[in-house]
Structure formats: C-alpha cells, structure tokens
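Here we show just some of the chains, and they stay where they sit in the whole.
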Amino acid sequence: MSIDTVKNAEATPDQEQPYKELGLKDDEYARIKEILQRRPTDAELAMYSVMWSEHCSYKSSKVHLKYFGDTTTDEMRAKMLAGIGENAGVVDIGDGWAVTFKAESHNHPSYVEPYQGAATGVGGIVRDILAMGARPLAVMDPLRFGKPDAEDTKRVLPGIVAGVGGYGNCLGLPNIGGEVVFDESYQGNPLVNALCVGAMRVEDLHLAHASGTGNKVILYGARTGLDGIGGVSVLASETFDDSAGKRKKLPSVQVGDPFTEKVLIECSLELFEKGIVVGIQDLGGAGLSCATSELASAGDGGMHVWLDRVPLRAKNMTPAEILSSESQERMCAVVEPANVEAFMEVCRKWDVIATEIGEVTDGDRLVITYHDEVVVDVPPRTVAHEGPVYHRPIQRPADQDELQANTPDSLERPENVLELIKIMAASPNLASKKWVTQQYDRYVRGGTVLAQPSDGGMIRIDEETGRGVALSTDCNGRYTKLDPYEGAKLALAEAYRNVAATGATPVAVTNCLNFGSPEDPGVMWQFEQAVKGLADGCAELGIPVTGGNVSFYNQTGTTAILPTPVVGVLGVIDDVRRRIPTGIGAEAGETLLLLGETRDEFGGSEWAHHVHGHLGGLPPKVDLQREKLLGQVLVAGSRDGMVSAAHDLSEGGLAQTLVETCLIGEVGARVFLQGDLFTELFSESAGRVLVAVPRTEEQRFTDMCTARRLPWRKVGVVDPGSKALEIQGLGELPLDELREAWEGTLPALFD
Amino acid sequence: MRVGVITFPGTLDDVDAQRAVRYADGEAVPLWHGDHDLKGVDAVIVPGGFSYGDYLRCGAIARFAPVMQEVIEAAHKGMPVLGICNGFQILAEAHLLPGALVRNHKLHFVCRDQWLAVENNTTPWTTRYDKGAEILVPLKSGEGGYQADQKTLDELEGENRVVFRYVGENPNGSRNNIAGITNARGNVVGLMPHPEHAIDALTGPTDDGLGMFLSLLDAVQVKA
Amino acid sequence: MARVVVDVMPKPEILDPQGQAVANALPRLGFDGITAVRQGKHFELEVADDVDDATLAKIAETFLANPVIEDWTVRRVEA
C-alpha cells in the first residue's frame, strides 16, 4: 500500500486527483491548492471534500442562516448559554439547570437502508447532545413519507419506525413525540428527522474546543471501520493495491450499535462528572476529519494526530479512509496529561476502547501523521470553518401566483358533515399514530409526564422541584409550499401552541430545514423565505433559534419535496404536576371552551388534500401576538388549576380536535356550534385551542380571557355518561365507531 | 429494607427500579454486574433494559455476569428475587425460572399500557394484591412471548405458579397469556410488564405497580 | 485457524414467529411453492487449531443456543 504523503504531494504537483468524484468544484479544488500552496494529499483531499460538502459546510445556506443571528436580540439571548455554531443550543431553564436540544436529518440514508438509516440518525443526534456535557433525556422523530399506500412507503416506513425504536429504545431514551405525515412529494425522499433533548447542571456545560498545549486527544468508543466511506472509496481504489486488486466501491451505509452507544453515554457522563474532560466532540458525518479539524479550529493552538494509533475494524485502511470513516458510536475528548490515566480507568470500567491519538500543539496547524509520515498538514480553520460560501440564485417560482390563485373556494363542500368527521379521522394524516408510537418506549427512566398522544411531550428534569420541559415539533409542508414565509411562521405557531397547551412556557426554538436542491432558484427562494419567516416569527415571539440543521437535495429529478422547515419549540414548566393533559373527562362536569377565532380558511387544509387532492390558495393567517396571548392564558390557567384538559386545533380543525379529546379521554361530549358547521368544524384557522374547564372554574377562566381580550366561546360540555360525540344539529357519532375509524387506518396499511 | 438493583452494561430501568424501592420506603442498593457481591441486601431486582444489547439472545450474556452467580446462589437459599422484562429474560436464561421468552408474535416492539390479572398473591412480591385483581402497568418489549413445553406449562398451572396473566388481547403470543411466573419455592418472580413504571400516576398509567414493592416490604419485615 | 459454523434453530414445537412471517409473506410477493420456513441463527467462528470438538459443542450448548427452545449443529468447514 503506497501512501500519499505531503512530501509526495510536493514532489508530484501535477498528479491528477479525483476531486470531482469527491464532489469538489474546479474553483474549490483550486482554492485548496492555494491554501496549501501545493496539491492536497489524498488524505487532505478526503478531508476537504467532506468538510466542504453541503452537509458539513452549509455553503448554500450560510448566508441565509445568518439572519437568525441578526434578528436575535440581547433580550432573546438572555437565557441562551450556547447557540448556533455549537453542537447544540443550550438554554438556562432555572434552578441551576441547563437544557440542550437539537434536531438533525437522516433523510437519504434512511431511504437507502430504512432501519439502519433511521437508527444511526437517532444515534447521531444523541451524541450531539452528549457532546454538550448533558445527559440525553428524550428523543422525538418528525417523519415524512410518500403516499401511504405506495409500495415504497410500505418498504421504508416500517423499517424507519423500527430503526428509530430499535436504537432509541435500546439507549433508554423515552420517545416523547414526533410526526408522521404523508404526502406524495416525499415519495423517494422520505424525511427522517430526529430530535434529542438533554440536561445538565449549568456549570457542567462542555464546549467543543481543544485548548492547552500538551493536552491529549483521546478517541474513545467503537473501532473505526469502512462504514459510510462511500465517496472516498474512489481514492482507495487508486492507492490500494493488494493482491486482490482494487477495493470495490463501498456502500455508504452505516450500521448502528446502540448498545455501544449506551455504554458510551454512561462512560462519558462519568468522565464529565469527574471533571476530566477539557473539550469534547462527537464523531458524526465526516468522522475524524470533522472532529479533529473542528476541535483544533475552535481551540487556541494546533493539533498533532497519529493516525496509525486509531483502532481499526478493517484491514488495510488508508489514511483517507480512516479520516472519512463514519463508523458510529465514537467520541473525541481533549484531556490534560495528568488526567489521562483517570480517563482510561473510567473507560476500562465501562469496557470502552480509548486511545490517545494526538495532542494539542502550540502551532496553528493540524498535522496528521501515519507511521511517521506526514499525510495532512493544514490550517484547521480552512477545513472546518472557512469552507466555500455560495450566494445561490434566488427566484420566486413562476407558478407561485397560479398556485395561490387556485383557491379552495370552488371545491365542493360536503352534504353530510357528520360523515366527514369520520372520514377525516380515518385519513392517514389525521389517523392515530399508535401503530408507530407503540413501537417506542415512552416510559424508560420514569421522567415522562406527557408523550403521545399529547400535543407536546413533557419530561421531568428535577425530581425534587418538579421542574421540567415540554417539546413539540411541527411543520405543514403544504402551507409552506403555498407561502414559505407565512408557512414557516405557521409551523412555529403550531409548535409554540402545542407546547403552551401542555402548560409550559415556550423559551427556545430549533429547526430542521428540509428542502429540494439549492441549485434550483425556486427552492432557494422557498428556503430564504422560510428562514426569514421563522426568524421574524421568533423575534415577534421573543424566543431565540438556538440551533438547527439543513437538509438539501430532497428531490426526485426536478421535483422537490414540499418545503419542510420542521420547527421544534422547547418550553419550561416549573412543576410538571400542573401539566395540562389532552384527554377530557378527568373531572366531572367539564365545559368545553374554544379559544381563538375561526375563519373560512381551507388553503392547504387536510380536507382539501384528502377529499379533493387539492393544493392551492393561501395558508391560514398567522397572528403571533395572538399565539403569545393564548400561551399566557394557558399557562395562567394551568398555574391556577383552572384547566383540566387542552388540545390545540391544527390539521383537520375543530372536528379532529374533538374526536381526539373524546377518544383519548374515553368520554363523550355534547357540542353546540353556530354558523356554517362545515367551516366551524374543518377550517384550519391558526391560534385556536380547545380547553376543558371544570364547571367551578368556568367563570373565573372566561373572565380572565375576556379581560385579556382573548376571544372565547363555549362550544360544549363533557358528557361522562355518553359514549358518543354529539354535535347539535348534525347528530351523534358513537365513540367506538370513531375509534375504529381513527385507529384502524395505519394497521390496515402497514400490518 | 435493603433491595439490590443490578446494573449490567445496557441496563436501562435500574433508575426506575431504584425509585420504586424508595417509593416503598426501602433503601435501593446499586449492584454492579462485575462484582461478586450482593452487599448484604434483603432482596434483589434484576431490572429491564437491553443488557449487552440483547445480542445473541435477550439475557444470554448477562446471566454469566459475576453478580448473577451470587444471585443464583442467594435465590436457591430463598432470597426474594424479581426479574422485570430483561430481568425476567435473564432469570430464565439462568434457569432460575423455567421456559424462555421469544420474539413477539407480530415481530414489533410493543409499548402499551397493559391490564394484568394477579393470579398468585402468595409470593413475597404480590401479597398486597387481591387474588384476581386487575392492574394496569406498562408493557414494553420486543421479545416477551413466554414459551415452554407442555409439561412445564402444566406444572406451572398445576402448582399455581403463574403470577400474572395478560387480560384482553394477547400482546405478544405468550402461551396461556402468561405475563409472569414464579419458581417452585415461590421466592423468584419474573414478569415482562413493568410495575416500576407504574408507581405514580404522574409518570405512569397508574400507581398499580407500587404494590409489588410494598409487598416485598411486608415480606422482609415479617422475616426480620 | 479453522472456520466453524454453528447453526441454531428454534425447536420444531416452539413457535417461530419470524419464520412464520416469512412463510406468510412469500405468496404475497408472488413466490409460490414454499410450504414452510423456519428462521434461526448462523454463526461463523474463527477458531484456533487447539480448540477441540467437545469445547465447540459446549460453546454451542451453553451459550450460542438456549436448549430450552433451540436445537443446534456444529460443523467445521475448511481451514
């Protein structure tokens, strides 16, 4: 095996290199040469190519994401301990606790190999949280699939769900929420986003940097193998020559080992607790290339890495392959020399392989040697932080006007509204997601206060005080398609409302922005608009975006997915015992109140989609001041024990909310509405929540709403004696019929 | 009451089991898989999770851990031992309980609130329940189908050694709807559902599971 | 070095939900004529030459298989 060293690169300046196959453009390759003042070695080329990829460098999105920072005021930043740019955002939630949360996409890998793609997606985001110094506490999984009855959906959905569960369950992380959405546009491009939330004491926050000359760099966790090398195998085939000839192209699939990750988590937490970690970084996409260059780049010196010390799982791996391997379940720590033995001791206790692979130097270069030969010698910032930046062309799609002009006004409205309630409850997007969620452990660790089917998930952080957090993720891609700016605000509004509906106060936002190709100006316009909408919305609500993730190239041919900026909102609750549940009937004689206003809004609605296959017009109006007021009222209601249940209105409107509150609470209700019953029941106007208040609290609660100018309306009463949802003027729907409709759809499709 | 709770690599519900012991006014004593030491406890809980990733077979690797040799010995001398979920699988692999647990019949991991009938309220873990009482606790497992040959099943049924039975639709293909069993002596109990997740209606479906830990408290105090 | 293969199968009288699921799915996929399927485990071990057959049998019986529900076979394949 001949290794391409720096010396060799200097001696052979004109040697051709497969930079194009590695995804680098001519000018990017030229820039690397300019930085290095020579051609890169194979190993350097491998490093630059992954680190300058869209996924790692954010080269198309960077200029837009900046807007999040620009719109975050000092006031919004007050509780933020770490923000965009760190592995994950961190917020101070009080009582000395810091909470960190982040979402990430694993879309393409999950399409190729659903189980492992989804599993390693969960594994990756959990390591991000761990790398902040936090104990991971829960996960969520916003998912999008093509048509529910399509062959490919039948292939990917069960595997993805089993993968999310298989990995998360084995890690002992409760799954507290997520989404399952079907739309034809995701056919061939399923979206697998995973969110993890963790907590730590404020003083334990760890940031990824390698400082302190002489400090040791320790790689610990799984061995490094040939997984996920994908593209870099083009280099291997050029340099790798054993008797068997060239190495075949390797699959870019990684296989996860959740058991190793669980042990890695416990081992890392013990290391943090002992205070023997100076800096820490997880190994995710781009493996060691990323970890070493980012640690060095964020530190105050250089770094020397002895690559031949990396424990390998496969024979004859080249330096480029070792650097690019995406083997899972690995972490990289910076440790003071005096603490190395203590570090190793903890790793031995947990049976975790740990190897000193490098040290922090006082230079400013990242130098990587392989059996005493220098194979990488680069300024680390140029790899990790100074990648290319693109100002991609932006163009509002030519057919956007036409799309918005094609309103749902002319769609035929139903004659039998009562029947429609059942039809909609059984539609794949509104149907119960139990088939999915019952494959996920929601109980482990005993901190889960709310999980499916609640609007938001909630976990207890502090067992003494009862302090906890609530989380929800949302996005309606049809709204975003009709108007990406308003659609992103609507996604934010819904996640915010879901969190508020649990009784928690929203405090911070993360996102996972899933879009088509950035090379399509129309997609870039959607992206730019969505970022603006989300950032402006956050500013209006006064809560910061603390982090996020961008996934481009989700498209088949020239057809992009619906723009899908998934928004995650984190809320804080000082005592989880005052949480608001979703199901009604907890207390005898509850009144149902509808907070907010209903307008005739059907653009992008589930009704238009499911019944008419129609997408056009404008999405519902969003009023974030109203959402904020609604949130304040809900929190006040929870604090004073005035609210016994709450459920927000979103896709499917009031009808769906009524169906769910009755079925979850296992009691009937009598509902009386005024005006056009179809609009009342199925409109998707934003800013609405259905609450159940005990009769004794009704006056006090409605007085509060009136005083705060929040529109409210009495729409019904809970009827514990009845086993039906009765809508005055329409008739009765027996709960068992509704349950069959609501719960039967997914099993019929996927069992 | 001092109750040992074992942690193997990959154990997950040890914190929950410890909490349940505390809720029953007991002292939870963490036991480490690699130690040959039960630290003088009055009883042992083998908690749920995925010990050693559940690779090979659930519980197959964990049962050889040093601490398990101590548990086996103590169980033979009559110490109350409770295996929950993965703990049940480990006790079966260690032959402290007969039979085996296999993949759920529908092949999916199942997490749901499950009704159980208490069939035997004479073990140290179940005296607080009425015979025939129905309790609601979480079930969460991928390999919870109880299997044994006919002779073993007849023995279990004949000797009243089925401790818990699933009520309603069988969630995993368990023979005779078996959710939990005991050994001939009655001191070792294993069950797939999770009583330790049902000790507080805030975080579980009910607090029906607490009875198991309170039962143990009674048993230990009677002995003392 | 020898390569040893251990196959572990569910006993005939024990429910085999995985094999069953495969058997049920095949006709749906258009494959007919498969009347029964059982699914077990296949282990490939790299074994030092001084490990004898008795030891291998012991490994299979006490560890790789659970004799309560599974049968096993051990065979050496080429070195």
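Note that the chains take the letters A, B and C in the order they are written out, and that residue 1 is the start of every chain.
Rule of thumb we're sticking to: a contact is a pair of C-beta atoms (placed from the backbone, for glycine too) under 8 Å apart; a residue touches a chain by one contact, two chains touch by 3 or more.
All of these numbers come straight from a predicted model, not from anything done at the bench.
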Counts per chain label over the entire file, given a single displayed copy of each
A x1, B x1, C x2
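Just so it is clear, only the chains that are shown with their structure count from here on.
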Where the centres are mean C-alpha positions, what is the separation of chain A from chain C, in Å?
40
Intercentroid distance (Cα basis), chain B paired with chain A, Å
36
Residue ranges of chain B touching at least 2 other chains are 106
With touch defined as at the start, can you tell me which chain B residues reach chain C in the complex?
56-57, 60, 92-93, 98-100, 102-107, 145, 147-149, 173
Residue positions on chain C within touch of chain B in the complex are 10, 13-15, 17-18, 21, 63-64, 66, 68-69
Residue numbers on chain B that touch chain A, as the complex places them:
9-10, 12-13, 15-16, 19, 49-50, 52-55, 106, 108-112, 138, 140, 142, 194, 196-197, 202-204
